[in-house]
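Removed from the display is one protein chain of the complex; every other protein chain stays in position.
Now for chain A:
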Amino acid sequence: MLTVIILFLCLAILLYFLLGGADFGAGIIELFTSEANRQRTRSTSYQAIGPVWEANHMWLVIAVVILFVGFPNIYSVMCTYLHIPILAMLMGIIARGTAFTFRHYDAIKGYRTQTLYNSIFIYSSFLTPLFLGIIAGSALSRRIDTEATNFADAYIFCWLNGFSIAVGLFTVALCGFLAAIYLIGEADNDFDIKRFFKKAKMLNIVAFFCGGLVFLAAETSNIRMAKWIFGNPVSLIAVILASLSLVLLWVSINRGKRYIIRVFAAFQVSMILLSVGYTHYPYFITEKNGNHLSLLTDHASASTVNVLGWALVVGSLFILPALGYLFYSFRGHTDHD
């Protein structure tokens, strides 16, 4: 059953990154859209994510619940030492979700209130994945110092460092890229489709450079990134496949394929997560002193793991088909009242 809950944890993280990431990305794209076209972007992204964003958001909750029930030690260490970035991410989540809902459900669409909701939405859409990336970067990179004796070392520098921030920026770029790809398939006119194609290309390039930034930051802070990624066959193959899918993605973009690109984009991002995740597995947190918190050893008792596993298996029998039908029903153009 331990394997089951680990699989569900990975699935939840991956789906949150892909689906929730595309939601955040919609806001990021809006942020980097000219004033003249923002309204168009807004209405396409509303149509695309309106019916599904609440559900997309749930993958985070599932991941957190798996962590605190199944891996309490990992959850507790993260919550203690990464308190500040988690808090910042939460601020982003609350601001973003409510602004998104409020701007649609405000019965009086006043210019000033809408402007306020919009700016809250777009900035928090940027900040949330930034901090998500920072948290991930900090957990993996020997940054958490459980033996620190002063405030700054214990609670600040474990996440406020070049590498974590580079991972954060890379995450933002990937979210924006995923959203652009997703919106291409949701737009209902040629003008917007072309715009989103352009955005997707641009954000793919930005993501590529942010990825380079991560390597650079790793190099300067003695993190053996190259060993992480090229040091074992699985990660290496994942990276090769990601690169191949990148080529196929660009070919498809240039041929104007609207839907197949989603597969390549999702595949590409999954492979990036796999290559980093595999090399660390089963470790979830590596502390400064070299201690590892491992999914295979730092888990709850067998009885808890069993019950959690069954809850997830049975729950997913309800959730996954329903979620699939939701996406299927609202694909492409959405009518909303």
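We take it that a contact is a pair of C-beta atoms (placed from the backbone, for glycine too) under 8 Å apart; a residue touches a chain by one contact, two chains touch by 3 or more; residues count from 1.
We take it that contacts and distances are computed from a predicted model.
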Per UniProt, the name of the complex member that is left out, chosen from "Anti-sigma regulatory factor (Ser/Thr protein kinase)", "Cytochrome d ubiquinol oxidase subunit I", "Sugar ABC transporter permease" or "Pyruvate dehydrogenase E1 component beta subunit": "Cytochrome d ubiquinol oxidase subunit I"
Per the touch definition above, residue among A:V69, A:I144 or A:L293 touching the missing chain: A:V69
Residue of A:L7, A:V61, A:I205 or A:L296 in touch with the missing chain, whole complex considered: A:V61
Chain A residues touching the omitted chain (full complex): 50-52, 54-55, 57-58, 60-62, 64-66, 68-70, 72-73, 75-80, 83, 86-87, 90-91, 93-94, 97-98, 100-102, 105-108, 151, 154-155, 300-301, 303-304, 307-308, 311-312, 314-315, 318-319, 322-323, 326, 329-330, 334-337
